[in-house]
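Heads up, one of the protein chains got dropped from this complex, but the rest are sitting where they should.
Letters A and B mark the chains as written, and numbering starts fresh at 1 in each.
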Amino acid sequence: MRRALTEPPLVRGALLAVALVFLAIFLVMPLVAVFAQALEKGFGAYLTALREPDAWAAIRLTLLTAAIAVPMNLAFGLAASWAIAKFEFPGKGTLLTLIDLPFAVSPVISGMIFVLLFGRQGLLGPFLGAHDVKVIFAVPGIVLATVFVTFPFVARELIPVMQALGNEEEEAARVLGAGGWQIFFRVTLPNVKWGVLYGVILCNARAMGEFGAVSVVSGHIRGLTNTIPLHVEILYNEYNFQAAFAVASLLAFLALVTLLAKSVVEWRSGRAARPEAPVREAA
Amino acid sequence: MSIEVRNVTKKFGTFTAVDDVSVTVPAGELVALLGPSGSGKTSLLRIIAGLETPDAGIVFFEGEDQAQRDVRVRRVGFVFQHYALFRHMTVFENVAFGLRVRPRASRPSVADIRAKVMDLLKLVQLDWLADRRPSELSGGQRQRVALARALAVEPKVLLLDEPFGSLDARIRQELRRWLRRLHDDIRLTSVFVTHDQEEALDVADRVVVMNRGRIEQIGTPQEVFEHPATPFVMTFIGQSAVFAGTVQGGKAFLGSLAAVDFPAHLHEEARPAAGYARPHELEVTRIENGGGGLWATLRHASPAGAVVKLELTDPEGGSLQVEVTREQHEALQAGVGESLYVKPRKLRIFVQEDATSDAPDTPRAPRA
Partner (left out) sequence: MSSASPRRRVLPGFGLTLGFTLLYLSLIVLVPLSTLALRTASMGWGPFWATVTSPRVLASYRLTFGASLAAAALNGVFGLVVAWVLARHRFPGQKVVDALVDLPFALPTAVAGIALTSLYSPNGWFGRPLEAMGLKVAFTPLGIVVALTFIGLPFVVRTLQPVIEDLDVEVEEAAASLGAGRRQTFAHVILPALFPAWLTGFALAFARALGEYGSVVFIAGNMPMRTEITSLLIITKLEQYDYAGATAIAVVMLVASFLLLGAINRLQSWASRRGAAA
């Protein structure tokens, strides 16, 4: 350590203590609380809460939602980053802003716009009612709201990565006679695979954990339109705390896996912590 | 296979990168596109390859219009400036790529691909590095992998963009000799882009000098150096002393030099002009040697191999670079601060054309 840059030991210690105590209170303790409360009545009760049919239904719906939303947004992210990073065209800046738009819309409003569109008194409500199609308070609404809130994740991760890589390798492949799909699968994708994975991890975490937007469109029908977060809410509001935390512990576990996977990808792709990613989440 | 570029123009927005350029590359020749950055040489190369579409004009390979032919099917070998090696593939996989992406019907067998790639790697002396990744190679090695990869598809022309640009000086010299020998062996029609005049003169059969999107001169290295067609070529290739002045009534009045005959401009109207001389074409003496020269003060003398480079200041304060042999320098016995008589043995005078017809700093109409 260079001398001129070193705080006195006392100051160093104090700064470290303040930082760690702050993080312990605000990050570690909530996490500990989840697992502690989940196991409050023993492991048997914990498993019982998870085996309950409504909990299973919620898990299945969450997996289904993520299984639709993540591939859709992955396909979009790949297409958008190819168009934006590989070609010049007018209006590119506007397009980038529009892709970021869902990050600027709060969760509740994200759900609400689909109610305005498909709800009983929504724009398409009468039409849907006449054809007996249910979107709001049904699975399609939940999927749509989830797709909306996770919309930018893969694209925003991939676009800068692809832009930084440039076009030379793709042009070289073209000169050597490769076709479009050959270029994409043999040259581009291997170069951006960590970026893709990173975006998918973030997208999936949000898709499985989204609460506000889904809450608006779900209708909270037990066993039918409850995702895991919504099921947690219902259990909690019924004062069934132990069961609520047991189900919540699944999501907390998912969060830890996400953080771990994120760190591994950062390490494998040789990049330091990616501050832009969270920043963009709000922006 | 010969290449012909006919009246090609390419614009990027309002910037004209290539301006109505026509040039022919005979089959089997090694041609250099030489010019400063922004002169349009790389754009022209990319148009020949099919990596850019010209706004106007045609590119012919062996008399065949290439406009409708995608870069994929043009059968060109292209070596990118920064090599553009596939970073996730080994050296072997890089070279094999062009063969492996062929449609199944025309794709060689795995054994044939292997044999071919190893042959090429032997040719570029890299067979012992076949399993390395590009990141584990030196610049010169990457360059040769890029070349082997381009040759693997049996191109009909080879195009190289600043092939030695990102290498250090010693490797660059070695590699360009090697490229010249390789070209002598395989005789593939080749075009390379460079901004280094020494490199162009050293390697190429023919040099195309470009400036501001136009061709200034096409010729052998000898022609371009000895008989520059324009002041730009004169100053861009090699050093030269410049004497600015006018021409009028068959005479040229240039700087502090005495008037010289200039029958090419007999007109009574004075026109701005400039005379150019190479450093070795200036004679330096202690006495006024028959007139026609000027007196200048010696500032500095530095030995450089067989010659001695002299730096002098003329009466107007301009700097003159002169090269004399060691013997001449010893005979001269001149010290710094002394006045010497400088006289061009040979002077190339270029009259400036109308300002409307060209940019003011590129006078035309050559005369030796």
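As a convention for this text, contacts are C-beta pairs under 8 Å (C-beta built on N, C-alpha and C of every residue); 3 or more make two chains touch, one makes a residue touch a chain.
Keep in mind it's a predicted model, so treat the numbers as computed, not measured.
Taking every chain of the complex into account, the chain not shown here touches A, B.
From the options A:L50, A:L116 or A:A138, the residue with contact to the chain not on display is A:L116. Touch with the hidden chain on the side of subunit A covers residues 2, 4-5, 7-8, 11-12, 15-16, 18-20, 22-23, 25-31, 33-34, 37, 72, 75-76, 78-80, 82-84, 86-87, 89, 95, 98-99, 101-102, 104-109, 112-117, 119-123, 144, 147-148, 151, 167, 170-171, 174, 179-180, 183-184, 202, 205, 208-212, 215-216, 228-230, 232-233, 236, 241, 244-245, 248, 251-252, 254-256, 258-260, 262-263, 272-273, 275, 278-279, 281-283.
Considering the complete assembly, subunit B touches the hidden chain via residues 50-53, 56-58, 65, 67-68, 70-71.
The rule we apply is simple: only the chains that are shown with their structure count from here on.
Inter-chain spacing, taken between the CA centroids of subunit A and subunit B, is 55 Å.
Against subunit A, the residues of subunit B that register as touching in their complex are 49-51, 71-74, 76-78, 80, 82, 84-88, 97-98, 101-102, 149-150, 152-153. Subunit A meets subunit B in the complex at residues 168-169, 171-179, 182, 186-187, 190-191.
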